[in-house]
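Up next, chain A:
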Amino acid sequence: MAILEAVNLKKSFGGVVAVDNLSFSVETGQIKSIIGPNGAGKTTVYNLITGLLPPTSGLIRFNGQTITGLKTHTIASLGLARTFQNVRLFENMTVLENVMVGCHQRMGSGLFSAICRLPKFRREEKQTAAVALEKLALVGLADQSQRPAFSLPFAQQRTLEIARALAAEPRMILLDEPAAGLNSHETVQLGKLILKIRQMGLTVLLVEHDMELVMDISEEILVINYGKKIAEGKPAEIQDNQEVIKAYLGEDFKGR
Partner candidate 1 sequence: MFRLNKKLMWLFCLPVLLFVLISGCAKEKKVYKIGAIFAITGPASPLGTPERDTVKLLEDQINQAGGIDGHRLKVIIYDTAGDETKCRMAVKKLIYKDKVLAIIGPSRSGTTLAIIDEVQKAEIPLISCAASIKIVEPVKKWVFKTPQSDVLAVAKIIDYLKERNIDKIAIINVSNPYGISGKEQLDIQAPQAGIQVVAHEEFGQKDPDMTAQLTRIKGTDAQAVICWGTNPGPAIVARNMRQLGMQIPLIQSHGIANKKFIELAGEAAEGVVFPAGRLIVAEELPDSDPQKSLLLKYANDFQQKYGRSADTFGGHAWDALQLVVSALKKAGPDKAKIRDEIENTRNFIGTGGIFNFSPTEHNGLTKEAFVMVTIRDGNWRLLK
Partner candidate 2 sequence: MAKNLRKLPSGRWGIAIFILCLALFPLLTVNNPYYINVMVFVGINTIIVVGLNLLMGYAGQISLGHAAFYGIGAYCSGLLTAKYGCSPWLALPAAVALTASVAYLIGLPTLRLKGHYLAMATLGFGMVVYIVLRQLSWLTGDSSGLMGIPGISIGRFKLDTDLKYYFLVWTMAVGVLMLSRNIVNSRIGRALRAVEGSETAARTLGVDTARYKLQVFALSAAYAGLAGFLYAHFMGFIGPSTFGFKFSIELVTMVVVGGMASIWGSVLGAAFLTILPECLRVAEDYDIVIYGLLLMVVMIFMPKGLTRTTVDLLKSRWTASPVSQTNEE
């Protein structure tokens, strides 16, 4: 069953068409990648899915429910989490607090119970901290929990962002170039982490430039250029697709 479906998605900024009549779907439990040259519209697709931008036309269904037009935080609460190409941590908070924000929607206490420190509130805070620490342990940041987020090295900032997204306990996670700026060792670690996430039962959608990572872990790949789909299929198929090679991968990739 498809957990995410995009139907005839279109987004134009003024005269520029960033996403053009794009349709694709992601199967539950899959790792799927979207690749394409810079400016192909990948991040725009993410912004459309998460509701940060309204599509000009078209539909997005998540888990069978149409989510176009819903507010970002509502979409998030349906079980869709994401990371950002340019890391967006809450720099004014500790690592642990960052992840605790991720737990936000699973907690219920409002302004009043927070003001009064009701027992329910205290209990919930404790549980949340426990969950957050668990997520940090998963990505290997548990020993950094009290550091201010901005003081982490870049690679760890990226993994923290993933932990934060996981804390929302989503059904599906959208990763936006998680390997950008990482060295090869860190990239390998990241690949392992993504696989681990999939094992937990999450669906992963990945936008990435690191072809090695993409080819290694993806089950399916979608290639877009100028906002249009030019190919879709298994990694092996994509590697052999003439259209893709011509438009994007170039001759040197074929040689590899």
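Just so we're on the same page, a contact is a pair of C-beta atoms (placed from the backbone, for glycine too) under 8 Å apart; a residue touches a chain by one contact, two chains touch by 3 or more; residues count from 1.
The candidates were selected such that all candidates are chains of the complex that A comes from, given by their letters.
Since the structure is predicted, the reported quantities are computational estimates derived from the model, not experimental observations.
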Could you sort through 1 or 2 and say which touches chain A in this complex?
2
What residues on chain A touch candidate 2, complex-wise?
50, 52, 71-73, 76-77, 81-82, 84, 88-94, 96-97, 100-102, 104-105, 107, 109-111, 114-117, 121, 124-126, 128-130, 133, 142-143, 145-147, 164-165, 168
